[in-house]
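Chains shown are a subset, placed as in the full complex.
Letters A and B mark the chains as written, and numbering starts fresh at 1 in each.
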Amino acid sequence: MRLQLSTWPQVEDYLESSRGIIVPIGSTEQHGPTGLLGTDALCAEAVAVEAGKRAGIMVAPGIPVGMAVHHMTFAGSMTFRPSTLIAVVRDWVTGLAAHGFERFLFVNGHGGNIPTLQSAWYEIHCETREATDRGGKGRDLRFAVQNWWAGTQVKAYCDEVFGPADGSHATCGELSLMHFLYPDEAPTTAGLEPRVAPTSAYHDAEHFRRVHPDGRMGSDPSLANADHGGRLFDIAVTEALGRYETLMAEE
Amino acid sequence: MRLQLSTWPQVEDYLESSRGIIVPIGSTEQHGPTGLLGTDALCAEAVAVEAGKRAGIMVAPGIPVGMAVHHMTFAGSMTFRPSTLIAVVRDWVTGLAAHGFERFLFVNGHGGNIPTLQSAWYEIHCETREATDRGGKGRDLRFAVQNWWAGTQVKAYCDEVFGPADGSHATCGELSLMHFLYPDEAPTTAGLEPRVAPTSAYHDAEHFRRVHPDGRMGSDPSLANADHGGRLFDIAVTEALGRYETLMAEE
(Lines give C-alpha, C1' and ligand atoms only; values in the text may rest on other atoms or scores of the structure.)
Protein backbone atom coordinates (compact mmCIF):
# COMPACT_ATOMS: atom_id res chain seq x y z
CA MET A 1 0.00 0.00 0.00
CA ARG A 2 1.49 3.26 -1.06
CA LEU A 3 0.53 6.10 1.22
CA GLN A 4 0.54 8.43 -1.77
CA LEU A 5 -2.09 6.24 -3.45
CA SER A 6 -4.26 5.92 -0.34
CA THR A 7 -7.00 8.14 1.00
CA TRP A 8 -6.91 9.40 4.54
CA PRO A 9 -9.70 7.04 5.67
CA GLN A 10 -7.65 4.15 4.24
CA VAL A 11 -4.64 5.23 6.29
CA GLU A 12 -6.87 5.53 9.33
CA ASP A 13 -8.07 1.97 8.74
CA TYR A 14 -4.53 0.68 8.27
CA LEU A 15 -3.51 2.16 11.60
CA GLU A 16 -6.22 0.11 13.32
CA SER A 17 -4.21 -3.00 12.64
CA SER A 18 -0.59 -1.89 12.27
CA ARG A 19 1.80 0.78 13.47
CA GLY A 20 4.49 -0.04 10.90
CA ILE A 21 5.56 1.80 7.76
CA ILE A 22 8.35 1.54 5.21
CA VAL A 23 10.19 4.71 4.16
CA PRO A 24 12.36 4.62 1.02
CA ILE A 25 15.42 6.84 1.09
CA GLY A 26 17.75 7.27 -1.86
CA SER A 27 20.09 9.71 -3.46
CA THR A 28 20.48 11.54 -6.74
CA GLU A 29 24.15 11.28 -7.61
CA GLN A 30 26.43 10.22 -10.41
CA HIS A 31 26.72 6.49 -11.02
CA GLY A 32 29.60 6.51 -13.44
CA PRO A 33 29.47 7.32 -17.13
CA THR A 34 26.74 4.78 -17.85
CA GLY A 35 24.74 4.69 -14.63
CA LEU A 36 21.66 6.83 -14.06
CA LEU A 37 21.72 9.64 -11.50
CA GLY A 38 18.53 8.44 -9.86
CA THR A 39 19.77 4.89 -9.28
CA ASP A 40 19.80 5.01 -5.49
CA ALA A 41 16.42 6.72 -5.16
CA LEU A 42 14.63 4.66 -7.79
CA CYS A 43 15.97 1.30 -6.58
CA ALA A 44 15.09 2.00 -2.98
CA GLU A 45 11.60 3.18 -3.88
CA ALA A 46 10.97 0.17 -6.13
CA VAL A 47 12.09 -2.33 -3.51
CA ALA A 48 10.04 -0.61 -0.84
CA VAL A 49 6.89 -0.39 -2.95
CA GLU A 50 7.09 -4.02 -3.99
CA ALA A 51 7.66 -5.11 -0.39
CA GLY A 52 4.65 -3.07 0.67
CA LYS A 53 2.56 -4.62 -2.07
CA ARG A 54 3.50 -8.17 -1.23
CA ALA A 55 2.84 -7.88 2.50
CA GLY A 56 0.23 -5.17 2.77
CA ILE A 57 2.57 -2.72 4.46
CA MET A 58 2.12 1.02 4.14
CA VAL A 59 4.93 2.69 2.18
CA ALA A 60 5.65 6.40 2.66
CA PRO A 61 6.82 8.61 -0.18
CA GLY A 62 10.56 8.22 -0.76
CA ILE A 63 13.24 10.78 0.00
CA PRO A 64 14.82 11.24 -3.44
CA VAL A 65 17.95 13.16 -2.45
CA GLY A 66 20.49 12.04 0.15
CA MET A 67 23.87 12.92 1.57
CA ALA A 68 26.20 12.73 -1.42
CA VAL A 69 28.61 15.63 -1.15
CA HIS A 70 31.52 13.51 -2.34
CA HIS A 71 29.84 13.14 -5.76
CA MET A 72 29.34 16.85 -6.31
CA THR A 73 32.17 17.21 -8.83
CA PHE A 74 30.07 15.21 -11.32
CA ALA A 75 27.30 17.05 -13.16
CA GLY A 76 23.77 16.44 -11.97
CA SER A 77 24.69 15.12 -8.52
CA MET A 78 22.65 16.59 -5.68
CA THR A 79 23.15 16.52 -1.94
CA PHE A 80 21.57 17.50 1.30
CA ARG A 81 23.82 18.98 3.92
CA PRO A 82 23.60 16.52 6.82
CA SER A 83 21.86 19.16 8.93
CA THR A 84 19.16 19.47 6.27
CA LEU A 85 18.74 15.72 5.91
CA ILE A 86 18.33 15.40 9.67
CA ALA A 87 15.55 18.00 9.51
CA VAL A 88 13.94 16.19 6.57
CA VAL A 89 13.92 12.78 8.24
CA ARG A 90 12.74 14.41 11.45
CA ASP A 91 9.77 16.05 9.74
CA TRP A 92 8.99 12.91 7.71
CA VAL A 93 8.87 10.82 10.88
CA THR A 94 7.20 13.42 13.10
CA GLY A 95 4.32 13.85 10.68
CA LEU A 96 3.74 10.12 10.36
CA ALA A 97 4.13 9.59 14.11
CA ALA A 98 1.44 12.21 14.72
CA HIS A 99 -1.04 9.83 13.09
CA GLY A 100 0.15 6.84 15.09
CA PHE A 101 2.97 5.24 13.10
CA GLU A 102 5.60 3.92 15.51
CA ARG A 103 7.82 1.48 13.59
CA PHE A 104 9.84 2.85 10.68
CA LEU A 105 11.82 0.63 8.34
CA PHE A 106 13.93 2.75 6.02
CA VAL A 107 14.75 0.97 2.78
CA ASN A 108 17.93 2.72 1.80
CA GLY A 109 19.65 2.92 -1.56
CA HIS A 110 22.82 4.84 -0.68
CA GLY A 111 25.64 4.06 1.73
CA GLY A 112 26.41 7.73 2.28
CA ASN A 113 23.01 8.21 3.91
CA ILE A 114 23.58 5.80 6.76
CA PRO A 115 25.37 7.98 9.31
CA THR A 116 23.08 10.94 8.81
CA LEU A 117 19.98 8.78 8.85
CA GLN A 118 21.05 7.33 12.18
CA SER A 119 21.88 10.79 13.47
CA ALA A 120 18.36 11.85 12.54
CA TRP A 121 16.91 8.98 14.57
CA TYR A 122 18.97 10.09 17.55
CA GLU A 123 17.81 13.66 17.04
CA ILE A 124 14.21 12.43 17.17
CA HIS A 125 14.93 10.37 20.28
CA CYS A 126 16.45 13.47 21.92
CA GLU A 127 13.29 15.44 21.16
CA THR A 128 11.13 12.66 22.55
CA ARG A 129 13.25 12.38 25.64
CA GLU A 130 13.25 16.10 26.35
CA ALA A 131 9.50 16.38 25.83
CA THR A 132 8.92 13.44 28.14
CA ASP A 133 11.18 15.00 30.77
CA ARG A 134 8.93 18.05 30.72
CA GLY A 135 5.80 15.95 31.20
CA GLY A 136 4.90 15.40 27.53
CA LYS A 137 3.13 12.29 26.33
CA GLY A 138 5.54 9.39 25.84
CA ARG A 139 5.93 7.69 22.47
CA ASP A 140 7.76 4.57 21.50
CA LEU A 141 9.31 5.18 18.08
CA ARG A 142 11.61 2.56 16.64
CA PHE A 143 13.76 2.76 13.55
CA ALA A 144 15.63 0.28 11.42
CA VAL A 145 17.31 0.43 8.05
CA GLN A 146 17.56 -2.12 5.29
CA ASN A 147 20.37 -1.24 2.92
CA TRP A 148 18.96 -3.28 0.08
CA TRP A 149 22.33 -3.76 -1.65
CA ALA A 150 23.94 -5.08 1.52
CA GLY A 151 21.49 -7.82 2.43
CA THR A 152 23.12 -11.20 2.97
CA GLN A 153 21.49 -12.85 -0.02
CA VAL A 154 21.89 -9.83 -2.28
CA LYS A 155 25.59 -9.75 -1.54
CA ALA A 156 25.91 -13.50 -2.01
CA TYR A 157 24.25 -13.26 -5.41
CA CYS A 158 26.46 -10.37 -6.51
CA ASP A 159 29.61 -12.05 -5.28
CA GLU A 160 28.71 -15.13 -7.22
CA VAL A 161 27.78 -13.55 -10.53
CA PHE A 162 29.90 -10.38 -10.60
CA GLY A 163 32.83 -11.19 -8.32
CA PRO A 164 35.11 -8.30 -7.37
CA ALA A 165 34.04 -6.34 -10.49
CA ASP A 166 30.72 -5.67 -8.75
CA GLY A 167 32.62 -2.74 -7.26
CA SER A 168 31.50 -0.43 -4.48
CA HIS A 169 29.91 2.46 -6.36
CA ALA A 170 27.90 2.24 -9.55
CA THR A 171 27.96 -1.46 -8.78
CA CYS A 172 26.87 -4.16 -11.18
CA GLY A 173 24.14 -5.02 -8.71
CA GLU A 174 22.44 -1.67 -8.64
CA LEU A 175 22.98 -1.09 -12.35
CA SER A 176 21.33 -4.46 -12.99
CA LEU A 177 18.38 -3.49 -10.88
CA MET A 178 18.03 -0.30 -12.93
CA HIS A 179 18.17 -2.30 -16.17
CA PHE A 180 15.32 -4.39 -14.82
CA LEU A 181 13.28 -1.41 -13.62
CA TYR A 182 14.01 0.91 -16.58
CA PRO A 183 14.78 -1.39 -19.51
CA ASP A 184 14.56 1.46 -22.01
CA GLU A 185 17.07 3.68 -20.28
CA ALA A 186 20.24 1.61 -20.60
CA PRO A 187 23.23 3.61 -21.89
CA THR A 188 25.78 1.48 -23.70
CA THR A 189 28.85 0.42 -21.80
CA ALA A 190 30.86 -0.13 -24.95
CA GLY A 191 34.26 1.46 -24.84
CA LEU A 192 34.39 2.06 -21.11
CA GLU A 193 37.96 2.67 -20.10
CA PRO A 194 39.16 1.09 -17.92
CA ARG A 195 36.68 -1.74 -18.02
CA VAL A 196 37.00 -2.24 -14.29
CA ALA A 197 37.21 1.00 -12.36
CA PRO A 198 39.87 1.64 -9.74
CA THR A 199 39.17 1.30 -6.02
CA SER A 200 40.45 3.68 -3.39
CA ALA A 201 39.47 5.47 -0.24
CA TYR A 202 38.27 9.02 -0.82
CA HIS A 203 37.68 12.19 1.19
CA ASP A 204 35.95 15.22 -0.26
CA ALA A 205 34.53 15.68 -3.74
CA GLU A 206 37.75 16.92 -5.34
CA HIS A 207 39.61 13.96 -3.92
CA PHE A 208 36.90 11.55 -5.02
CA ARG A 209 37.15 12.76 -8.61
CA ARG A 210 40.93 12.57 -8.54
CA VAL A 211 40.94 8.90 -7.51
CA HIS A 212 37.76 7.92 -9.39
CA PRO A 213 37.90 9.97 -12.58
CA ASP A 214 34.70 8.68 -14.19
CA GLY A 215 32.78 8.20 -10.94
CA ARG A 216 32.78 4.42 -10.70
CA MET A 217 34.45 2.63 -7.81
CA GLY A 218 35.71 -0.78 -8.74
CA SER A 219 32.86 -1.81 -11.01
CA ASP A 220 32.56 -3.13 -14.54
CA PRO A 221 29.12 -1.97 -15.71
CA SER A 222 29.21 -4.23 -18.76
CA LEU A 223 28.42 -7.15 -16.46
CA ALA A 224 25.09 -5.66 -15.43
CA ASN A 225 21.85 -6.72 -17.09
CA ALA A 226 18.12 -6.87 -16.54
CA ASP A 227 18.00 -10.59 -15.79
CA HIS A 228 20.35 -10.22 -12.85
CA GLY A 229 18.35 -7.15 -11.92
CA GLY A 230 15.10 -9.08 -11.80
CA ARG A 231 16.60 -11.73 -9.61
CA LEU A 232 18.20 -9.16 -7.30
CA PHE A 233 14.92 -7.28 -7.05
CA ASP A 234 13.15 -10.35 -5.79
CA ILE A 235 15.89 -11.11 -3.26
CA ALA A 236 16.06 -7.53 -2.03
CA VAL A 237 12.29 -7.38 -1.52
CA THR A 238 12.37 -10.62 0.43
CA GLU A 239 15.20 -9.39 2.64
CA ALA A 240 13.46 -6.07 3.26
CA LEU A 241 10.35 -7.93 4.36
CA GLY A 242 12.46 -10.06 6.68
CA ARG A 243 13.91 -6.97 8.28
CA TYR A 244 10.47 -5.46 8.66
CA GLU A 245 9.15 -8.56 10.38
CA THR A 246 12.05 -8.51 12.83
CA LEU A 247 11.39 -4.89 13.64
CA MET A 248 7.69 -5.50 14.20
CA ALA A 249 8.33 -8.57 16.32
CA GLU A 250 10.62 -6.83 18.80
CA GLU A 251 9.22 -6.43 22.28
CA MET B 1 14.80 14.55 -19.90
CA ARG B 2 14.60 13.38 -16.36
CA LEU B 3 17.76 14.08 -14.43
CA GLN B 4 17.20 10.87 -12.48
CA LEU B 5 17.26 8.91 -15.75
CA SER B 6 20.33 10.68 -17.13
CA THR B 7 24.00 9.98 -16.65
CA TRP B 8 26.38 12.66 -15.51
CA PRO B 9 27.93 13.06 -18.95
CA GLN B 10 24.43 13.59 -20.35
CA VAL B 11 23.79 16.35 -17.82
CA GLU B 12 27.15 17.87 -18.70
CA ASP B 13 26.14 17.86 -22.36
CA TYR B 14 22.76 19.39 -21.60
CA LEU B 15 24.42 22.24 -19.75
CA GLU B 16 26.38 23.10 -22.90
CA SER B 17 23.19 24.30 -24.50
CA SER B 18 20.87 25.26 -21.65
CA ARG B 19 20.94 26.56 -18.10
CA GLY B 20 17.28 25.82 -17.41
CA ILE B 21 15.66 23.09 -15.34
CA ILE B 22 12.18 22.22 -14.12
CA VAL B 23 11.70 21.22 -10.47
CA PRO B 24 8.43 19.54 -9.44
CA ILE B 25 7.23 20.31 -5.94
CA GLY B 26 4.18 18.73 -4.39
CA SER B 27 2.71 17.69 -1.09
CA THR B 28 1.49 14.55 0.61
CA GLU B 29 -1.74 15.49 2.30
CA GLN B 30 -5.36 14.45 2.56
CA HIS B 31 -7.53 15.15 -0.45
CA GLY B 32 -10.88 14.36 1.07
CA PRO B 33 -12.39 10.93 1.63
CA THR B 34 -11.92 9.85 -1.98
CA GLY B 35 -8.80 11.72 -3.06
CA LEU B 36 -5.32 10.25 -2.86
CA LEU B 37 -2.77 11.61 -0.41
CA GLY B 38 -0.11 11.93 -3.10
CA THR B 39 -2.29 14.01 -5.45
CA ASP B 40 -0.24 17.20 -5.28
CA ALA B 41 3.13 15.51 -5.61
CA LEU B 42 2.13 13.07 -8.33
CA CYS B 43 0.31 15.65 -10.46
CA ALA B 44 3.17 18.13 -10.28
CA GLU B 45 5.74 15.48 -11.14
CA ALA B 46 3.69 14.15 -14.05
CA VAL B 47 3.13 17.60 -15.55
CA ALA B 48 6.81 18.46 -15.13
CA VAL B 49 8.08 15.22 -16.63
CA GLU B 50 5.78 15.47 -19.64
CA ALA B 51 6.78 19.09 -20.20
CA GLY B 52 10.42 18.08 -20.04
CA LYS B 53 9.80 15.28 -22.52
CA ARG B 54 7.99 17.43 -25.03
CA ALA B 55 10.55 20.21 -25.06
CA GLY B 56 13.81 18.51 -24.14
CA ILE B 57 14.09 20.27 -20.80
CA MET B 58 15.90 18.73 -17.86
CA VAL B 59 13.57 17.80 -14.98
CA ALA B 60 14.94 17.46 -11.45
CA PRO B 61 13.58 14.92 -8.98
CA GLY B 62 10.39 16.21 -7.37
CA ILE B 63 9.97 17.29 -3.75
CA PRO B 64 7.22 14.93 -2.57
CA VAL B 65 6.31 16.59 0.72
CA GLY B 66 5.34 20.24 1.14
CA MET B 67 4.03 22.69 3.70
CA ALA B 68 0.68 21.24 4.71
CA VAL B 69 0.35 21.71 8.45
CA HIS B 70 -3.33 22.59 8.17
CA HIS B 71 -4.07 19.06 6.92
CA MET B 72 -2.35 17.30 9.81
CA THR B 73 -5.58 16.31 11.57
CA PHE B 74 -6.27 13.84 8.73
CA ALA B 75 -4.40 10.51 8.79
CA GLY B 76 -1.48 10.16 6.44
CA SER B 77 -0.91 13.87 5.85
CA MET B 78 2.72 14.94 6.06
CA THR B 79 4.29 18.36 6.31
CA PHE B 80 7.59 20.13 6.38
CA ARG B 81 7.99 22.91 8.85
CA PRO B 82 8.59 26.00 6.68
CA SER B 83 12.12 26.26 8.04
CA THR B 84 12.83 22.72 6.85
CA LEU B 85 11.28 23.30 3.43
CA ILE B 86 13.43 26.41 3.00
CA ALA B 87 16.52 24.30 3.74
CA VAL B 88 15.33 21.61 1.31
CA VAL B 89 14.73 24.01 -1.58
CA ARG B 90 17.98 25.75 -0.77
CA ASP B 91 19.97 22.51 -0.97
CA TRP B 92 18.06 21.34 -4.08
CA VAL B 93 18.91 24.59 -5.87
CA THR B 94 22.43 24.99 -4.51
CA GLY B 95 23.44 21.54 -5.71
CA LEU B 96 22.05 22.09 -9.18
CA ALA B 97 23.50 25.59 -9.37
CA ALA B 98 26.93 24.17 -8.57
CA HIS B 99 26.81 22.38 -11.93
CA GLY B 100 25.69 25.48 -13.79
CA PHE B 101 21.88 25.49 -13.70
CA GLU B 102 20.65 29.07 -13.40
CA ARG B 103 16.95 29.13 -14.32
CA PHE B 104 14.56 27.14 -12.14
CA LEU B 105 10.91 26.67 -13.01
CA PHE B 106 9.11 25.02 -10.13
CA VAL B 107 6.01 23.15 -11.24
CA ASN B 108 3.96 23.21 -8.10
CA GLY B 109 1.03 21.06 -7.07
CA HIS B 110 0.04 22.66 -3.76
CA GLY B 111 -1.08 26.17 -2.90
CA GLY B 112 0.29 25.91 0.64
CA ASN B 113 3.81 25.66 -0.73
CA ILE B 114 3.82 29.03 -2.44
CA PRO B 115 4.84 31.36 0.39
CA THR B 116 7.56 29.06 1.70
CA LEU B 117 8.86 28.35 -1.78
CA GLN B 118 9.20 32.07 -2.41
CA SER B 119 10.81 32.53 1.00
CA ALA B 120 13.35 29.87 0.03
CA TRP B 121 14.19 31.79 -3.15
CA TYR B 122 14.75 34.91 -1.08
CA GLU B 123 16.92 32.95 1.34
CA ILE B 124 19.05 31.82 -1.60
CA HIS B 125 19.25 35.37 -2.94
CA CYS B 126 20.38 36.53 0.52
CA GLU B 127 23.16 33.93 0.52
CA THR B 128 24.24 34.95 -2.96
CA ARG B 129 24.19 38.62 -2.05
CA GLU B 130 26.21 38.13 1.13
CA ALA B 131 28.80 35.97 -0.61
CA THR B 132 29.13 38.51 -3.38
CA ASP B 133 29.55 41.30 -0.83
CA ARG B 134 32.52 39.39 0.57
CA GLY B 135 34.10 39.00 -2.84
CA GLY B 136 32.58 35.65 -3.84
CA LYS B 137 31.85 34.76 -7.44
CA GLY B 138 28.55 36.25 -8.64
CA ARG B 139 25.75 34.06 -9.92
CA ASP B 140 22.52 34.93 -11.63
CA LEU B 141 19.88 32.52 -10.33
CA ARG B 142 16.28 33.06 -11.37
CA PHE B 143 13.19 31.34 -10.10
CA ALA B 144 9.62 31.07 -11.26
CA VAL B 145 6.68 28.90 -10.29
CA GLN B 146 3.91 27.42 -12.37
CA ASN B 147 1.03 26.38 -10.16
CA TRP B 148 -0.37 23.95 -12.67
CA TRP B 149 -3.94 24.12 -11.34
CA ALA B 150 -4.00 27.89 -11.55
CA GLY B 151 -2.96 28.37 -15.16
CA THR B 152 -5.36 30.54 -17.16
CA GLN B 153 -6.48 27.75 -19.47
CA VAL B 154 -6.63 25.13 -16.73
CA LYS B 155 -8.89 27.38 -14.70
CA ALA B 156 -11.02 28.21 -17.70
CA TYR B 157 -11.51 24.52 -18.42
CA CYS B 158 -12.42 23.73 -14.82
CA ASP B 159 -14.81 26.66 -14.57
CA GLU B 160 -16.54 25.52 -17.69
CA VAL B 161 -16.93 21.83 -16.89
CA PHE B 162 -17.10 21.79 -13.07
CA GLY B 163 -18.37 25.28 -12.19
CA PRO B 164 -18.25 26.23 -8.51
CA ALA B 165 -18.25 22.55 -7.46
CA ASP B 166 -14.63 22.35 -8.63
CA GLY B 167 -13.92 23.62 -5.12
CA SER B 168 -10.62 24.81 -3.71
CA HIS B 169 -9.17 21.67 -2.11
CA ALA B 170 -9.50 18.13 -3.40
CA THR B 171 -10.77 19.88 -6.49
CA CYS B 172 -12.44 18.15 -9.40
CA GLY B 173 -9.56 19.31 -11.55
CA GLU B 174 -6.79 17.65 -9.58
CA LEU B 175 -8.88 14.55 -8.87
CA SER B 176 -9.52 14.25 -12.60
CA LEU B 177 -5.84 14.46 -13.31
CA MET B 178 -5.26 11.65 -10.82
CA HIS B 179 -7.96 9.53 -12.49
CA PHE B 180 -6.11 10.04 -15.74
CA LEU B 181 -2.68 9.27 -14.28
CA TYR B 182 -3.75 6.43 -11.97
CA PRO B 183 -6.87 4.94 -13.55
CA ASP B 184 -6.78 1.90 -11.28
CA GLU B 185 -6.70 3.84 -8.04
CA ALA B 186 -10.07 5.56 -8.13
CA PRO B 187 -12.03 5.22 -4.87
CA THR B 188 -15.77 5.42 -5.37
CA THR B 189 -17.47 8.70 -4.63
CA ALA B 190 -20.84 7.05 -4.07
CA GLY B 191 -22.56 8.20 -0.94
CA LEU B 192 -20.42 11.25 -0.31
CA GLU B 193 -22.20 13.52 2.12
CA PRO B 194 -22.62 16.35 1.45
CA ARG B 195 -22.12 15.98 -2.24
CA VAL B 196 -20.59 19.44 -2.46
CA ALA B 197 -18.28 20.22 0.42
CA PRO B 198 -18.56 23.44 2.41
CA THR B 199 -16.24 26.38 1.80
CA SER B 200 -14.73 28.48 4.53
CA ALA B 201 -11.55 30.21 5.56
CA TYR B 202 -9.41 28.17 7.94
CA HIS B 203 -6.52 28.71 10.34
CA ASP B 204 -4.68 25.83 11.99
CA ALA B 205 -5.26 22.12 11.58
CA GLU B 206 -7.91 21.82 14.30
CA HIS B 207 -9.82 24.69 12.80
CA PHE B 208 -9.50 23.26 9.29
CA ARG B 209 -11.06 19.99 10.40
CA ARG B 210 -13.83 21.77 12.24
CA VAL B 211 -14.92 23.70 9.16
CA HIS B 212 -14.04 20.99 6.62
CA PRO B 213 -14.92 17.75 8.38
CA ASP B 214 -14.03 15.35 5.58
CA GLY B 215 -11.13 17.38 4.21
CA ARG B 216 -12.67 18.69 1.00
CA MET B 217 -13.15 22.39 0.41
CA GLY B 218 -16.09 23.15 -1.85
CA SER B 219 -15.65 20.26 -4.24
CA ASP B 220 -17.91 17.51 -5.58
CA PRO B 221 -15.51 14.67 -6.43
CA SER B 222 -18.18 12.78 -8.34
CA LEU B 223 -17.70 15.22 -11.20
CA ALA B 224 -14.07 14.20 -11.68
CA ASN B 225 -13.07 11.67 -14.32
CA ALA B 226 -10.13 10.53 -16.39
CA ASP B 227 -11.31 12.19 -19.61
CA HIS B 228 -11.28 15.60 -18.01
CA GLY B 229 -7.97 14.63 -16.44
CA GLY B 230 -6.40 13.85 -19.79
CA ARG B 231 -7.52 17.15 -21.24
CA LEU B 232 -6.31 19.06 -18.18
CA PHE B 233 -2.96 17.28 -18.30
CA ASP B 234 -2.38 18.47 -21.83
CA ILE B 235 -3.37 22.03 -21.01
CA ALA B 236 -1.25 22.11 -17.84
CA VAL B 237 1.82 20.83 -19.69
CA THR B 238 1.37 23.46 -22.39
CA GLU B 239 1.01 26.22 -19.81
CA ALA B 240 4.08 25.04 -17.90
CA LEU B 241 6.08 25.14 -21.11
CA GLY B 242 4.85 28.64 -21.78
CA ARG B 243 6.00 29.75 -18.37
CA TYR B 244 9.37 28.11 -18.88
CA GLU B 245 9.84 29.89 -22.19
CA THR B 246 9.06 33.23 -20.59
CA LEU B 247 11.57 32.59 -17.83
CA MET B 248 14.29 31.61 -20.31
CA ALA B 249 13.58 34.57 -22.57
CA GLU B 250 14.00 37.17 -19.83
CA GLU B 251 17.03 39.40 -20.18
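Throughout what follows, contacts are C-beta pairs under 8 Å (C-beta built on N, C-alpha and C of every residue); 3 or more make two chains touch, one makes a residue touch a chain.
Computed from a predicted model, the values in this text were never measured in an experiment.
Undergrad: If you can see 2 copies, how many does the complete assembly in this structure contain?
TA: Taking the entire complex into account, the copy number is 6.
As a working rule, only the chains that are shown with their structure count from here on.
Undergrad: Only C-alpha atoms count here: how many degrees separate subunit A from subunit B in terms of the superposing rotation, rounded to the nearest 5?
TA: Rotation angle, to the nearest 5: 180 degrees.
Undergrad: When the C-alpha atoms of subunit A and subunit B are each averaged to a single point, how far apart are the two points in Å?
TA: Distance between chain centres, rounded to whole Å: 24 Å.
Undergrad: How about subunit B: which of its residues touch subunit A in the complex?
TA: The touching residues are 2-12, 15, 28, 30-38, 41-42, 60-62, 64-65, 72, 74-81, 83-84, 87-88, 90-92, 95-96, 98-100, 182, 185, 187, 215.
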